[in-house]
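Presenting subunit A:
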Amino acid sequence: MIRYAWLIPLFPLAGVLINGLLGSRVRDKAGHVASLMAGLSLLVVLGIAREMILGPGGSHVVPVWTWITAGSLSVSVSFLVDPLSTIMLLVVAGVGFVIHVYSIGYMHGDPGYPRFFTYLNLFMLSMLLLVMADNYLLMFVGWEGVGLCSYLLIGFWYEKQSASDAGKKAFIVNRIGDAGFLLGLFLIWTLTGSLSYAEVFKAAPQLAAPAATAIGLLLFIGAMGKSAQIPLYVWLPDAMEGPTPVSALIHAATMVTAGVYMVARTSPVYVQGPGALEVIALVGALTAIFSASIGLVQNDIKRVMAYSTVSQLGFMFMAMGVGAFASGIFHLMTHAFFKGLLFLGAGSVIHALHHAPAAQQQDMRYMGGLRSKMPVTYWCLVAAALALAGVPPFAGFWSKDEILAGAFFSGHYVVWGLGTAAALMTAFYVFRMIFMTFHGEMRVDHHAREHIRESPAVMTVPLVILAVLSVVGGVLPGFPPDAGWIHKFLAPSLAKAPGHAALDEGVRVVKAAAQAGAQGGGHGTAGIALIVLAIAVALGGIALAWRMYLRDTAAPARLERRFPGLYRLLLNKYYVDEIYQACIVEPIYRLMRALFDFDQKVVDGAVNGSSFLTVWFSRISGIFDLRTVDGAVNGTAGVIGFFSQLFKFIQSGMVQNYLFVMLLGVFLMVSAYLFR
Partner candidate 1 sequence: MGIAVEAVIALVKIAVVLGVVSLVVAYLTYLERKIIAHIQQRLGPMRVGWHGLLQPIADGAKLFLKEDIIPDKADKVVFVIAPIMVLVPAFVVYSVLPFSSTFYITQVNIGIFFILAVSSLGVFGIVMAGWASNSKYSLLGALRSAAQMLSYEIFLGFSIIGPLMLAGSLNMQKIVEAQSDVWFVFYQPLAFVVFFIAALAETNRVPFDLPEAETELVAGFHTEYSGMKFAFFFLAEYASIMVVSTVAVTLFFGGWQGIGWIPLPGFVWYVLKLGAMIFVFIWIRATLPRYRYDQLMRLGWKFMFPLVMANIFLTGLVKFLFL
Partner candidate 2 sequence: MELAFFYLFAAGIVGASLLMVTRANVIHAALLLVLAFLFMAGLFVLAGAEFLAGVQILIYAGGIMVLYLFSIMLMNVGVAVRLRQWHRQSVLALAAAVLLGAEVWAVLGRGGYPGAKAWGWGLGQTPGNVEALGEVLYTKFLFPFEVASILLLAAMIGAIVLAKREITR
């Protein structure tokens, strides 16, 4: 089965061709075609995963063709199937398929229906290339491909100014990150002489620490852009202008985790440069708490999710940074389930409210009391929220608290502290969202009220699937013995960070404690303390949200009055966009204007001056030319004319005369040969 891995990206490619070229023909069937292709891909993935998980595993390279051969650089298009890419394939193909199906319902009746599914399949193709590549260049192709699709899909409703602006913003910010990524690739090639994973990792142990750190930081700049880390996260909240399934698929479940995947994939290089890991851990932790705090006060339902995504990505990078690569990938997987579910649920709500005024469709202040109208959506969202908040036994608990335990036991106490605070905020804002949307009195516009009903099955079934995954997706791969099955499975693909023994032991202890807690026994004080703390934080956040938004609904307003500065700061997202505008965009504009002025005045002045000088000089030399030079020329012409009159009789116009002369020439040549 593994040798058929090339089939996986082939199906989405077929979908792209069918929907892209025959879009006007397939029309309403575009969604079904695209979903069929995604489903076929998923089937192949499942087949491969079955072999990888139940079989001996291992790392397999499936060559397709040689792509570039230039000098010592040789890049082939070939696919790598190993535990890490298996997990990623499962996430991408699984969540991707579910969201394709969901989109059939969500995008129904949109004028750009075939175009949407063309882009969606193109995205699948690029993302699959990204995770299956066996070298950095092919990965970069996928990397750029998903960036392109992200741009296309954010700006899908391009007639809306804000959507096309958001698309451009995402593209440009990603470009900045990609520049770093490219530099990283150049550096890798310079230092190791190859771009294929196998050879780079073989050469990695010989890398000096500064070199490895440089590579790691440059690659991380790319990851910052793609995975929305400080300071390049600004595009992700704006990306919510795209259709909701896009937000769920690209900006929550898959594309934004590409950076995490890349770091995990490159872990053999990263462990050689611990400096880069420290930076990653710190940036991740800061991003986690920073965006979680913004998420506390946002009113747009999708923006809350967006900041939550940024925050959770921060968690994943935190895991990478502290060396808990497997935990990060684990969280990536669970996050794909519950965050995808949250977005799809939000999409379901927005879908139900599409008769409300445009400004109110996504604003939680105009929702409330939807629980009875949309029970399936509600219960699915609650499951997702519990998973995100980290309440056992939901998925988030297993993965997130593994990360926190990893940070704690590897000695990154600051990171751990920031992470725990962010976890508290997470639990608060996600339940704030649940309560504002589904509980309390209904604040929906009166016209829209009677149109609110549960979404069609094509949308709710994906919700239920993802809900089930959110419930069991953590406990099944993460449950003891030891650190859980997923650690054992992923181990061959990932490098061991320095001090990994303590970390692994800590994770194991926490798991053991959890197991013991479930059984009623207890040992491992720190582990138990961590677990208790984590559960307390989650429940505390939920309780706080319950108190502020259900019991005492006036509390938010009171707080707002008491800390007006802080509230505005958070509501306006720390003014980061404005700061960028003022500090980067405006100075560039000003520089350009200055350069333009310089060009107008100095450069053009010099040019004009020199032309003026040239004109005068030309006039003077013109006089000389007329008198002296022309005189000489005319004299010559006169002489030539005289001789021409003489010799013109040679030109008789008769071909045979000429030929006769030619024959004479031959005669002379032979004579020269004879009598030399």
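Selection criteria: all candidates are chains of the complex that A comes from, given by their letters.
Points worth noting:
Basically, contacts are C-beta pairs under 8 Å (C-beta built on N, C-alpha and C of every residue); 3 or more make two chains touch, one makes a residue touch a chain; residues count from 1.
Just so it is clear, the model here is predicted, and its values are computed rather than measured.
Listed candidates 1 or 2 all sit in this complex, but the one touching subunit A is 2. Listed in rising order, the residues of subunit A touching candidate 2 in the complex are 656-657, 660, 663-664, 666-667, 670-671, 673-674.
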